[in-house]
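All protein chains but one are shown at their positions in the complex.
The block that comes next holds chain A.
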Amino acid sequence: MNPFIRDIILEHKEEIMETWLVEIKKFRSDDLLQNISDTMYENTNREFVNKLTHTIQKDKDEFQDDLIQFAERLIQLGWPLNYITRGLQEFRKITVEALSDTGENYCKSIEFFQEIENWIDDIVNLLVNQYSGSWENTVFLQKMALKELSAPLIPVFDNISVMPLIGTIDTERAKLIMENLLDGVIEHRSQVVLIDITGVPVVDTMVAHHIIQASEAVRLVGAKCILVGIRPEIAQTIVNLGIDLGKFPTKSTLKKGIESALEMTQRQIVEIEE
């Protein structure tokens, strides 16, 4: 930064900081900031404005690390990004006003405004990047978690596995169903797989198509598929759609499905008499 600007900012540092602290308090009405304690708010404001003035005193590497750490802490605490962007806008406005009031001609020049602009823009970019990086990370982790939950194959007895499907089936999930079915059937040496669609809200032709393809693939690796949990209203819409599930073993409930799977593997559940 131009040394003249740096010096004049440092000269007016106290005044800029005080005005900013007054202005930033007005944001407090912001919903997201309300459940932060007064002391915490005060302290963070002071720290923020100190960090901002440090950015012109220290060299780039040093203040960047400093700012990043500060942002990470705010992210952890759940402070809104809005606090940072508004805080910086306000800071720029106050700085420009304070310096214009000095009567220095240079402080009215375009070059001066550009210097201030660039200085603050760099900080905004750094902090916003930090925030969005953390969001992307969160979304990525949630996506992974969802993926793991989305099509589990559970071995319930020797050679019998169940895949309970809950929620909407989109193309990506349909792919997972197929992969997990085939991998699981081989891994658990399943002879019978029950696909439970009790929790699938809509069975349209795409979902039906995927289920048909999956059960054909299962047959090719030497196992059998039973479709269970077809709710009455779903059964009717499937018929209306003209989809013929006649070729596929179906059972109304998981319980009945498991009974027939045991039968197919020459086993049964018996009650023990005392």
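Keep in mind that, in the parts below, contacts are C-beta pairs under 8 Å (C-beta built on N, C-alpha and C of every residue); 3 or more make two chains touch, one makes a residue touch a chain; residues count from 1.
Simple rule for what comes next: contacts and distances are computed from a predicted model.
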| item | value |
| --- | --- |
| Listed names "Acyl carrier protein", "ATP-binding protein", "Amino acid/amide ABC transporter membrane protein 2, HAAT family" or "ABC-type sugar transport system, ATPase component", matching UniProt entry of the absent chain | "ATP-binding protein" |
| Selected from A:Q34, A:Q76, A:T171 or A:Q268 as touching the chain missing from the view | A:T171 |
| Full-complex contact with the absent chain, from A:N2, A:N82 or A:Q236 | A:Q236 |
| Contact with the hidden chain (one of A:N43, A:Q69, A:N82 or A:T205) | A:T205 |
| Chain A, residues in touch with the chain not shown (by the definition above) | 168, 170-171, 201-206, 208-209, 232-234, 236-237, 240-243 |
